[in-house]
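Supplied in C-alpha cells, the structure appears directly below.
The other protein chains are all here in position, but one chain of the complex has been omitted.
Going by the order they are written in, the chains are A, B and C; count residues from 1 in each one.
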Amino acid sequence: MSKIDKVVLAYSGGLDTSVIVRWLQDTYDCEVVTFTADIGQGEEVEPARAKAEALGVKEIYIDDLREEFVRDYVFPMFRANTIYEGEYLLGTSIARPLIAKRLIEIANETGADAISHGATGKGNDQVRFELGAYALKPGIQVIAPWREWDLNSREKLMEYCEQHKIPVDFSGKKKKSPYSMDANLLHISYEGGVLEEPWAEAEEEMWRWSVSPEAAPDQPTYITLQYKGGDPVAIDGEEMSPAALLEKLNKLGGANGIGRLDIVENRYVGMKSRGCYETPGGTILLKAHRAIESITLDREVAHLKDELMPRYAKLIYNGYWWSPEREMLQAAIDQSQSVVNGEVRLKLYKGSVTAVGRRSEDSLFDERIATFEDDAGAYDQKDAEGFIKLNALRLRIAAGKGRDLI
Amino acid sequence: MSKIDKVVLAYSGGLDTSVIVRWLQDTYDCEVVTFTADIGQGEEVEPARAKAEALGVKEIYIDDLREEFVRDYVFPMFRANTIYEGEYLLGTSIARPLIAKRLIEIANETGADAISHGATGKGNDQVRFELGAYALKPGIQVIAPWREWDLNSREKLMEYCEQHKIPVDFSGKKKKSPYSMDANLLHISYEGGVLEEPWAEAEEEMWRWSVSPEAAPDQPTYITLQYKGGDPVAIDGEEMSPAALLEKLNKLGGANGIGRLDIVENRYVGMKSRGCYETPGGTILLKAHRAIESITLDREVAHLKDELMPRYAKLIYNGYWWSPEREMLQAAIDQSQSVVNGEVRLKLYKGSVTAVGRRSEDSLFDERIATFEDDAGAYDQKDAEGFIKLNALRLRIAAGKGRDLI
Amino acid sequence: MSKIDKVVLAYSGGLDTSVIVRWLQDTYDCEVVTFTADIGQGEEVEPARAKAEALGVKEIYIDDLREEFVRDYVFPMFRANTIYEGEYLLGTSIARPLIAKRLIEIANETGADAISHGATGKGNDQVRFELGAYALKPGIQVIAPWREWDLNSREKLMEYCEQHKIPVDFSGKKKKSPYSMDANLLHISYEGGVLEEPWAEAEEEMWRWSVSPEAAPDQPTYITLQYKGGDPVAIDGEEMSPAALLEKLNKLGGANGIGRLDIVENRYVGMKSRGCYETPGGTILLKAHRAIESITLDREVAHLKDELMPRYAKLIYNGYWWSPEREMLQAAIDQSQSVVNGEVRLKLYKGSVTAVGRRSEDSLFDERIATFEDDAGAYDQKDAEGFIKLNALRLRIAAGKGRDLI
Partner (left out) sequence: MSKIDKVVLAYSGGLDTSVIVRWLQDTYDCEVVTFTADIGQGEEVEPARAKAEALGVKEIYIDDLREEFVRDYVFPMFRANTIYEGEYLLGTSIARPLIAKRLIEIANETGADAISHGATGKGNDQVRFELGAYALKPGIQVIAPWREWDLNSREKLMEYCEQHKIPVDFSGKKKKSPYSMDANLLHISYEGGVLEEPWAEAEEEMWRWSVSPEAAPDQPTYITLQYKGGDPVAIDGEEMSPAALLEKLNKLGGANGIGRLDIVENRYVGMKSRGCYETPGGTILLKAHRAIESITLDREVAHLKDELMPRYAKLIYNGYWWSPEREMLQAAIDQSQSVVNGEVRLKLYKGSVTAVGRRSEDSLFDERIATFEDDAGAYDQKDAEGFIKLNALRLRIAAGKGRDLI
C-alpha cells in the first residue's frame, strides 16, 4: 500500500465512524473526506455535518440519495422477484453498491486515493463496499479499520474517544439497542444480542418499523398498485416518485404488521448468521410484482426468470452488483419487463399480504380459452391427445425396453 | 387403438365419473373396473362401492392411500422446498402420480388393457395421469371421455343420467359449489365460477378448510416441529405418521387462517388459469423445512437446491413425476437431507406462519464465529482482505483496461 | 379448420413439394403460392419458377436469403457457442425460423389463409415451421400434407405424379442419394438409409461437402479470423459479408476435412435419431469464437453463458426461435458481446481445427499478473491465503462439527 493522502469515508455521524475519522487522521496522517447519505434510514443526516467539522473534516458530502436508491437499485432488483435463500429481500445488500459508487465518485472529485468504511471483517458489507469500489476504480486503496485496529469492543472505542477528545455525544446514538442495526428505505435489520442464539425468539420490543400482527388493525386495508414496465408507479391511482411510493408502502405495511422476517442466513465470508428484518413495503412489492407478472408474462419467460433468480440474488447478496455478470442478467430481466403493466389489488391484514385481483391491458389471460364453460371452439380438446402422446413417447420407448421407474 | 376389453377408471363416486362408467360400458362395450382412493379429500370413499355396484361394476377397488401419499410423494417434494411459479405448493399435481401408479397396478392385476379418468382436455391433470400411465406401462391404452364425448355441460350429463337410468343421487354431491374443486391431504383447490375473472376477489364463502384470518383466534399458536432426514416426524414432541402429522398441521393451520392462496398460473397445455388454494399444513411445512435447513445445510448445497427447485417444481406440475429426470433430481435432493434433523418453533397467527426458533444437533451455526462479541480468534478478520482482493481481481483488471460498468 | 382459399407453400422445386402443390390444389380447392429460398443449399433456385408455373402457380416467390440467414440467425446463435447435446451445431434448426418468418410475410402480402410445408410428421422441422408460423400469425392455418395424406412412399408419390401429369423431371433431383438430406449455408445433413443402424459407419461416398481427413492436404492451412461485437467480419484481413465469410470458411474447412459429425440425437417429438452432418465453416467458427471470447470475456460472464447455452440450444432445436424466452436469452447473450473484438489464428489440418493464437485490444489477459516471472508486485501472493481461508470456512465449520465427506 502506498502513502495515502486523502481518504473518503462513509460516515454516519455515529460513534464508530467518528472514531474512524480520527483514527484515519492519526494512523495514516491523511485528510478525511466524509460522505453521509440519506437513503431513507430514518435519521437526520444534516447533523453529521457539524460532527464532521468538529473532527476537523474540511470536505463534507451530504447527499439525499433516496430517489436514486429506489429507482436504480431497489426497483431493478424487484423486477426479478429477488429473494435470497428463499426468504431474505436483500434490504442491506442492495444499498451497498450505491454507497460504493458514490464513494468512488467523491474520490474522483476530491482526488482521494483511498476509501474507508465502518463495516467489520466478519460481515458481507465490507465485501460489497470493496468489490464495488475496486470494480469502479481499480487503483483505489481501501482502508477497513475494523480489520486493522484493536478497538474491538465498545469499551475500547469509548476509551479512544476520551483519549482523543472526540465529543461524547457521538457515542449516544444507538445506546438504546443491544442489536447491530442497519436501515434504509427498503428495510431495517437486526443482528447480534439475543439473536445469536437461533432458538431464542426475537423480543417484541426489538422491532421498530412495524406493529406486531397482534397490534395491527382488526380490519384489512385494501390497496391497488399500478405497474408500468415492471415498476410500481402509483398507489390507488395516485402517481408517486419511487422513494415516495416505497415510503408509503412501508407505512401501510408497517401499520398492518407486514414484513417481519427472522432467519438464519449464509454469509459470503462463510459463516451462518441470524438476522431479523422488517421490510414492509418490499414484502408488498414482491407479492404485487409476482401478481402483475402472472397475467402479463409468458410462461417460459416467467420460468426462466425463476430459474435465474437465485443466482441473481446471490450476486447481489455477495456484493457483485457492479459486475458484468449482474449487468448481463439485468439485461435479460429488463428485456422481459416492458409488458409488465397493469394493476394489482392487495389485501393487507395483520401480517399478511394477499393479491386478490389483477388486471392489465397487456394481460395474456384468455377467458375464452380458460373457461370451464363452453368455449365455442377456442380450444380443441382433442389436441391434448397428441400433445400427451408425443411428450410421453420417450417414456414409453424406455418403459417398453424394460426401464423401471419404480 | 385396438379393441378394449377392460378399463380401470379413477372413480370418485360423483356424477361425472358415474356417467363415465356407463359411457365406457356403452361406447367401448367393455368391462369397467373402478378405483376409488382415499387420499385425504375429506369425503367417505366407501359409498363409492354401492354406486359402482349399482352401475354393474364387478371389480371394485377402494384404497386408503393417505400414508403412502404423504410419505412417498408429499414429503419428498417438500424436501426441495418446492413451489411452482413462486406461489403454488402443487397440491393437485403431487397426488396425480400416485393415482396413475395405482391405476396401472390395478390394470396389471385385473388384466385391463386401458385406463380412464375424468379429467378434461383443457387441464393439467389429464397430462399427469396419462404421462404417468404411459411411463409405467407403455402399452396401456388411455380413454379420456371429456376429450371424446359431447356431454360438455352439466345439463347434458344430467340428461345422460336420465336416459341411462343412472341413479340421481350421484348427481347431488357437488351441487352446492359453483367451483371446480379438488382436495387431498395437502390441499383443496377452487377454479371456475367468478374466479374466471382475475380481477374479482374470491368470496369468503368459497373457502372450506380455513377460517379467514379475520376470524382466526386473537392469540397466536406456537408449535414445535421435529425433523429427521428432511421430513417432519413429530409435533410438539409427539411422533406421528406422515398422514397424521399433515392432518394435524392442516387443522392447526386452518384454525389460524393459514394457507390461502389466490393466483393466476400457467398450465402445461398453454393457457393461464386462475386458481385458489388452501394448503394450511403445507404452508407451515414449507416455512419449517426452510428453517431447519437454514441451520443444517451447507450454503452451497442450499443454493444448488434453490437453483434446481424451479425445474423440479415444473416437472411435478407438468406431470413428469414418473420420469428419469425427476428421479435424477430426487437423488440429488435426497442426498442432501440426511443432515436435516432438529426442530423448528413456529408461530401461527391470523394467516401467517413465522419461524421463531430453530435448533439441531446437526447445526452448522457456529456461535463462536458468528458472534459480534470477541471471538477469541475463531475468525481472523484479516483473511477478509485477501478474500476480497482476489474476488475483485478480475473486476480490477477489467476496470484497469477501461471496461465501464456504469 | 375453416375453408382455405390460398396457401403459401415452402417449395423446393423437387418431387415432394411439387406433388404437394398439386395435392393442395386438389384437396383444398385453393390457390397455391410457392416460396423458394436460396439459403445456400447449393442448388439453383430459379428453376423452381418454371416448375411452379407448369403447376399452375400464379404467385411465385423466389428469394435470396443468404445474407439475412447468416447475419440474423447463424451469427446470433454462434455468439452463444451453441451446441445441442454436446455435438450438434444446429445447422437445420437455425434455418427454419427464417423460412417460417418468410412464409408468414408472404401470407400477409398475398392474403393467404394458410401455409404448408413438406416436413414429415416424425421430425423436428414440422415443429419449427409451425411454432414459428403460429407465433408470428396466430390465426394462420397450417397444412402438413405428410401428416394427412397416404402417399407415404416414393412409389406412391411417383404414381401420383403420373396420375396428375406432374412433369417427371421433378422427380429426378435427389435420386442419387439414399439419404434424406438438408442443406444450407451452415451445413448439410444426412439421415435414413444405412444410418438407421447406429452401429454402422457412414460410407465415405455419403459426404458431399468435405474431403475425408485422409484425403485432405498434408500441409496445414493457417487462417486468421477477425471479430467485431462477437461476429466474424474478416478472414486474413479481408472484410466480407456474413454469407461470403461463411461460404469461404465452408470451402476452407471442407478442403481440410473439417466439420464431419456422426451422432444419435434426441428429437423434440420423442425419439432418438441418427444423423450425420457436415458443418465445415461452423466448426471453425465455434472454435474461433470461443478463442476470442477466452481473452475478452469476463470469467463469470463466460461461465454464465456456458450455463445458459444448453437451454438456448434446446430452444432453437425445438423450434422456439420465435418466442419471448429465446429473445430474453438473446438479450443477455448479445449484451455480453460488445467487447468480443480481436483476432484468432487457426490451424486447419486433416479434420481438426486448432486455435493457435488470439489477440485483442479488448483483451483482459494481463501478462504482468499472469507471468511466472517476477511480477513487480502486480499480484500479492499473500492475498491467496485469506481467499482460501474464507472460501474454506464453511467446509471447516462443517468438518469441525463432524460432517464427513468421505
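Convention: a residue touches a chain if its C-beta (ideal position, glycine included) is under 8 Å from a C-beta of that chain, and two chains touch if they have at least 3 such contacts.
This one's a predicted model, so the numbers in the text were calculated from it and none came from an experiment.
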Where does the absent chain touch, in terms of which shown chains it meets?
A, B, C
In the whole complex, what residues of chain C lie against the chain that is missing from view?
81, 85-87, 101, 120-122, 126-127, 130-131, 134-139, 142, 144, 146-147, 152-153, 180, 191-193, 196-202, 213-214, 218, 220, 260, 262-266, 269-274, 290-291, 294-295, 299, 302-303, 306-307, 310-311, 314, 322-324, 327, 345, 347, 349-352, 354-359, 363-367, 369-374, 379, 381-385, 387-389, 391-392, 395-400, 403, 405-406
Touching the missing chain, which residues of chain B?
266, 269-271, 298, 300-301, 303-304, 311, 320, 323-325, 327-329, 331-332, 334-336, 390-394, 397
What residue numbers in chain A mark contact with the hidden partner chain?
298-300, 339, 362-364, 366, 369, 379-380, 382-387, 389-391, 393-394, 397-398, 400-401, 403
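Simple rule for what comes next: only the chains that are shown with their structure count from here on.
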Considering only which chains touch which, how would you classify the arrangement: line, ring, star, complete or other?
complete
Distance from the mean Cα position of chain B to that of chain A, given in whole angstrom
31
For chain A paired with chain C, centre-to-centre distance based on mean C-alpha positions, whole Å
42
Between chain B and chain C, what is the separation of their C-alpha centroids in Å?
40
Chain A residues counted as touching two or more neighbouring chains:
266, 269-271, 303, 311, 323-324, 327, 391-392, 397
